[in-house]
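Every protein chain but one is kept in place in this view of the complex.
Let's turn to subunit A:
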Amino acid sequence: MFSIIKAAVGGLTALCRVNGHQQGLLHGHLKVLASGLKTHDIPPDYSEVMLPDRRKLKFVKKMPDFKNAKKEMKNLKDIQGPATAANAFTKGEFAIVAMGGGYLHWGHIEMIRLTINRKMDPKTTFARWRVNGPYKPVTRKGLGMRMGGGKGAIDQYVTPVRYGRFIVEVGGKVELGEIQRIMTEVAQKLPFKAEVFSRASLAAFQKRHADMEQNNQNPWTFKEITLGNMLGIRKVLSPKDLCHNGRFAGKFHLPWRV
(Lines give C-alpha, C1' and ligand atoms only; values in the text may rest on other atoms or scores of the structure.)
Protein backbone atom coordinates (compact mmCIF):
# COMPACT_ATOMS: atom_id res chain seq x y z
CA MET A 1 0.00 0.00 0.00
CA PHE A 2 1.00 3.58 -0.44
CA SER A 3 2.93 5.28 2.34
CA ILE A 4 0.93 7.93 4.10
CA ILE A 5 2.21 11.29 2.88
CA LYS A 6 -0.32 14.01 2.25
CA ALA A 7 -1.21 15.02 -1.30
CA ALA A 8 -0.19 18.60 -0.52
CA VAL A 9 3.37 17.50 0.05
CA GLY A 10 3.22 15.42 -3.10
CA GLY A 11 1.98 18.41 -5.05
CA LEU A 12 4.76 20.56 -3.71
CA THR A 13 7.39 17.98 -4.60
CA ALA A 14 5.91 17.84 -8.09
CA LEU A 15 6.39 21.59 -8.39
CA CYS A 16 9.92 21.49 -7.05
CA ARG A 17 11.08 19.02 -9.69
CA VAL A 18 13.93 21.15 -10.90
CA ASN A 19 16.60 18.48 -11.37
CA GLY A 20 14.66 16.50 -13.95
CA HIS A 21 13.47 12.97 -13.53
CA GLN A 22 15.79 11.70 -10.86
CA GLN A 23 14.16 13.55 -7.99
CA GLY A 24 10.73 12.38 -9.15
CA LEU A 25 12.02 8.85 -9.27
CA LEU A 26 12.97 8.96 -5.64
CA HIS A 27 9.92 10.61 -4.13
CA GLY A 28 7.13 10.56 -6.71
CA HIS A 29 5.90 7.06 -5.94
CA LEU A 30 5.20 7.97 -2.35
CA LYS A 31 1.86 9.61 -2.98
CA VAL A 32 -1.51 8.93 -1.46
CA LEU A 33 -4.43 10.70 -3.10
CA ALA A 34 -7.74 10.96 -1.34
CA SER A 35 -10.94 10.84 -3.34
CA GLY A 36 -11.66 14.46 -2.36
CA LEU A 37 -9.58 17.39 -1.24
CA LYS A 38 -9.52 18.73 2.29
CA THR A 39 -9.06 22.47 2.25
CA HIS A 40 -8.47 24.57 5.28
CA ASP A 41 -9.73 28.11 5.76
CA ILE A 42 -7.22 30.82 6.39
CA PRO A 43 -7.01 31.25 10.18
CA PRO A 44 -8.30 34.60 11.49
CA ASP A 45 -5.94 37.46 12.15
CA TYR A 46 -5.72 38.33 15.84
CA SER A 47 -3.02 40.99 15.60
CA GLU A 48 -5.44 43.80 16.51
CA VAL A 49 -7.08 42.06 19.45
CA MET A 50 -6.02 43.55 22.79
CA LEU A 51 -6.47 41.46 25.88
CA PRO A 52 -7.08 43.19 29.23
CA ASP A 53 -4.86 42.57 32.24
CA ARG A 54 -7.44 40.78 34.38
CA ARG A 55 -8.78 38.09 32.10
CA LYS A 56 -10.74 35.85 34.44
CA LEU A 57 -14.14 36.58 35.97
CA LYS A 58 -14.00 38.50 39.22
CA PHE A 59 -15.32 37.09 42.47
CA VAL A 60 -18.83 38.34 43.21
CA LYS A 61 -20.09 38.84 46.75
CA LYS A 62 -23.04 36.98 48.11
CA MET A 63 -24.77 40.09 49.41
CA PRO A 64 -24.20 43.82 49.25
CA ASP A 65 -22.68 45.62 52.24
CA PHE A 66 -25.64 46.98 54.12
CA LYS A 67 -25.58 48.07 57.68
CA ASN A 68 -29.35 47.94 57.86
CA ALA A 69 -30.71 45.61 55.20
CA LYS A 70 -34.23 46.53 54.20
CA LYS A 71 -36.83 44.11 53.01
CA GLU A 72 -38.28 44.84 49.61
CA MET A 73 -41.50 44.02 47.85
CA LYS A 74 -41.44 41.20 45.40
CA ASN A 75 -41.64 43.53 42.42
CA LEU A 76 -41.79 40.75 39.85
CA LYS A 77 -41.96 43.20 36.97
CA ASP A 78 -38.15 43.34 37.02
CA ILE A 79 -38.29 39.95 35.26
CA GLN A 80 -40.97 40.89 32.78
CA GLY A 81 -40.33 42.04 29.27
CA PRO A 82 -37.20 42.67 27.24
CA ALA A 83 -33.93 43.99 28.66
CA THR A 84 -32.99 47.59 27.96
CA ALA A 85 -29.59 47.51 29.71
CA ALA A 86 -26.64 45.26 28.84
CA ASN A 87 -28.23 43.91 25.71
CA ALA A 88 -25.40 44.61 23.29
CA PHE A 89 -21.77 43.65 22.88
CA THR A 90 -19.09 45.90 24.34
CA LYS A 91 -15.58 44.47 24.24
CA GLY A 92 -16.03 40.76 23.75
CA GLU A 93 -16.93 38.64 20.76
CA PHE A 94 -19.15 35.96 22.27
CA ALA A 95 -21.74 36.11 25.01
CA ILE A 96 -24.30 34.13 26.95
CA VAL A 97 -27.62 35.88 26.42
CA ALA A 98 -30.74 35.24 28.47
CA MET A 99 -33.69 34.03 26.40
CA GLY A 100 -36.14 34.43 29.24
CA GLY A 101 -36.54 36.22 32.57
CA GLY A 102 -35.37 34.93 35.93
CA TYR A 103 -33.36 35.50 39.09
CA LEU A 104 -29.69 34.64 39.43
CA HIS A 105 -28.53 33.92 42.95
CA TRP A 106 -25.03 33.56 44.27
CA GLY A 107 -24.89 29.82 43.53
CA HIS A 108 -25.51 30.41 39.84
CA ILE A 109 -22.95 33.19 39.74
CA GLU A 110 -20.34 31.02 41.45
CA MET A 111 -21.05 28.19 39.04
CA ILE A 112 -20.54 30.51 36.07
CA ARG A 113 -17.39 31.98 37.52
CA LEU A 114 -15.79 28.68 38.44
CA THR A 115 -16.66 26.89 35.22
CA ILE A 116 -15.47 29.65 32.96
CA ASN A 117 -12.34 30.41 34.96
CA ARG A 118 -11.38 26.77 35.07
CA LYS A 119 -12.01 25.97 31.44
CA MET A 120 -10.82 29.05 29.60
CA ASP A 121 -7.22 29.73 28.63
CA PRO A 122 -6.21 33.06 30.18
CA LYS A 123 -3.42 33.51 27.63
CA THR A 124 -5.82 33.89 24.73
CA THR A 125 -9.26 34.59 26.22
CA PHE A 126 -10.82 37.08 28.58
CA ALA A 127 -14.26 37.12 30.21
CA ARG A 128 -16.36 39.92 31.65
CA TRP A 129 -19.46 39.99 33.83
CA ARG A 130 -22.48 41.68 32.32
CA VAL A 131 -24.75 41.16 35.34
CA ASN A 132 -24.45 42.80 38.75
CA GLY A 133 -23.90 40.88 41.92
CA PRO A 134 -27.02 40.00 43.89
CA TYR A 135 -28.67 43.11 45.27
CA LYS A 136 -32.37 42.36 45.51
CA PRO A 137 -33.35 40.87 48.88
CA VAL A 138 -35.66 37.88 48.83
CA THR A 139 -37.49 36.99 52.05
CA ARG A 140 -38.60 33.58 53.22
CA LYS A 141 -40.57 32.48 56.22
CA GLY A 142 -39.36 29.55 58.22
CA LEU A 143 -40.35 26.01 57.29
CA GLY A 144 -43.78 25.04 58.51
CA MET A 145 -44.82 28.51 59.63
CA ARG A 146 -48.42 29.51 59.33
CA MET A 147 -49.56 32.43 57.31
CA GLY A 148 -49.42 35.78 59.01
CA GLY A 149 -47.05 37.21 61.55
CA GLY A 150 -45.44 39.72 59.24
CA LYS A 151 -43.08 39.44 56.36
CA GLY A 152 -40.37 36.85 56.55
CA ALA A 153 -36.69 37.51 57.09
CA ILE A 154 -34.26 38.11 54.22
CA ASP A 155 -33.11 34.72 53.00
CA GLN A 156 -30.84 35.61 50.11
CA TYR A 157 -30.07 38.20 47.53
CA VAL A 158 -30.70 37.76 43.82
CA THR A 159 -30.07 39.56 40.54
CA PRO A 160 -33.06 39.97 38.28
CA VAL A 161 -32.41 39.20 34.62
CA ARG A 162 -34.69 40.03 31.71
CA TYR A 163 -34.94 38.53 28.23
CA GLY A 164 -32.07 39.68 26.02
CA ARG A 165 -29.67 40.52 28.85
CA PHE A 166 -26.05 39.49 28.55
CA ILE A 167 -24.74 37.39 31.40
CA VAL A 168 -21.10 36.90 30.51
CA GLU A 169 -19.12 38.29 27.63
CA VAL A 170 -16.06 36.48 26.33
CA GLY A 171 -13.46 37.66 23.86
CA GLY A 172 -9.86 37.42 22.81
CA LYS A 173 -7.87 35.41 20.32
CA VAL A 174 -10.37 32.62 20.01
CA GLU A 175 -12.99 31.40 17.57
CA LEU A 176 -16.51 30.45 18.48
CA GLY A 177 -15.85 26.74 18.10
CA GLU A 178 -13.26 26.77 20.87
CA ILE A 179 -15.37 28.60 23.41
CA GLN A 180 -18.89 27.48 22.54
CA ARG A 181 -18.73 24.19 24.40
CA ILE A 182 -17.77 25.83 27.66
CA MET A 183 -20.40 28.52 27.33
CA THR A 184 -23.26 26.22 26.43
CA GLU A 185 -22.34 24.08 29.43
CA VAL A 186 -22.87 27.16 31.59
CA ALA A 187 -25.93 28.38 29.69
CA GLN A 188 -27.79 25.14 30.19
CA LYS A 189 -27.40 25.32 33.95
CA LEU A 190 -28.97 28.75 34.31
CA PRO A 191 -32.48 29.02 35.75
CA PHE A 192 -33.80 30.56 32.55
CA LYS A 193 -33.28 29.71 28.92
CA ALA A 194 -29.96 31.06 27.67
CA GLU A 195 -28.03 30.81 24.43
CA VAL A 196 -24.52 31.49 23.25
CA PHE A 197 -24.20 34.15 20.58
CA SER A 198 -21.39 35.73 18.63
CA ARG A 199 -21.66 39.24 17.24
CA ALA A 200 -22.63 37.95 13.83
CA SER A 201 -25.07 35.34 15.07
CA LEU A 202 -26.84 37.84 17.35
CA ALA A 203 -27.21 40.28 14.48
CA ALA A 204 -28.60 37.48 12.33
CA PHE A 205 -31.01 36.47 15.10
CA GLN A 206 -32.30 40.02 15.42
CA LYS A 207 -32.52 40.39 11.68
CA ARG A 208 -34.57 37.20 11.47
CA HIS A 209 -37.15 38.69 13.82
CA ALA A 210 -37.16 41.94 11.88
CA ASP A 211 -37.70 40.00 8.64
CA MET A 212 -40.57 38.09 10.27
CA GLU A 213 -42.22 41.38 11.14
CA GLN A 214 -41.67 42.64 7.64
CA ASN A 215 -42.96 39.68 5.68
CA ASN A 216 -45.85 38.73 7.96
CA GLN A 217 -48.79 37.94 5.70
CA ASN A 218 -51.35 38.33 8.45
CA PRO A 219 -53.23 41.61 7.97
CA TRP A 220 -54.19 41.61 11.68
CA THR A 221 -51.48 42.51 14.17
CA PHE A 222 -51.63 42.33 17.95
CA LYS A 223 -50.51 45.94 18.16
CA GLU A 224 -53.26 47.23 15.94
CA ILE A 225 -56.00 45.41 17.80
CA THR A 226 -54.80 46.34 21.28
CA LEU A 227 -54.09 49.98 20.48
CA GLY A 228 -57.52 50.39 19.05
CA ASN A 229 -59.06 48.29 21.81
CA MET A 230 -61.01 46.42 19.19
CA LEU A 231 -63.88 44.37 20.63
CA GLY A 232 -62.92 45.68 24.06
CA ILE A 233 -60.08 43.19 24.18
CA ARG A 234 -58.18 45.26 26.74
CA LYS A 235 -60.59 43.91 29.32
CA VAL A 236 -58.69 40.63 29.21
CA LEU A 237 -55.24 42.08 28.60
CA SER A 238 -52.75 43.70 30.93
CA PRO A 239 -51.15 47.13 30.32
CA LYS A 240 -47.90 45.33 29.68
CA ASP A 241 -49.44 43.66 26.64
CA LEU A 242 -49.61 47.06 25.02
CA CYS A 243 -45.83 47.36 25.35
CA HIS A 244 -44.86 43.80 24.57
CA ASN A 245 -47.41 43.17 21.78
CA GLY A 246 -48.02 39.57 22.69
CA ARG A 247 -44.38 38.50 22.54
CA PHE A 248 -44.06 37.98 26.27
CA ALA A 249 -46.13 36.01 28.75
CA GLY A 250 -44.96 36.83 32.25
CA LYS A 251 -41.25 36.13 32.33
CA PHE A 252 -41.39 33.89 29.24
CA HIS A 253 -40.54 35.05 25.77
CA LEU A 254 -42.60 33.55 22.95
CA PRO A 255 -40.26 33.26 19.96
CA TRP A 256 -43.00 32.25 17.54
CA ARG A 257 -44.84 35.54 18.06
CA VAL A 258 -44.02 38.37 15.75
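We take it that contacts are C-beta pairs under 8 Å (C-beta built on N, C-alpha and C of every residue); 3 or more make two chains touch, one makes a residue touch a chain; residues count from 1.
In this text, contacts and distances are computed from a predicted model.
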Worksheet entry | Missing subunit (named according to UniProt) among the choices "BLOC-1-related complex subunit 7", "Alpha-1,3-glucosyltransferase", "Large ribosomal subunit protein uL10m" or "Glyoxylate reductase/hydroxypyruvate reductase" | "Large ribosomal subunit protein uL10m"
Worksheet item: Of A:57, A:79 or A:174, which one is in contact with the hidden chain?
Response: A:79
Worksheet, complete the sentence: The one of A:88, A:114 or A:212 in touch with the missing chain is A:212
Fill in: subunit A residues that touch the omitted chain in the full complex
1-3, 7-8, 10-11, 14-15, 21, 24-25, 28-31, 33-37, 39, 76-77, 79-80, 101, 212, 215-218, 220-222, 225, 231, 233, 235-240, 246, 249-252, 256-258
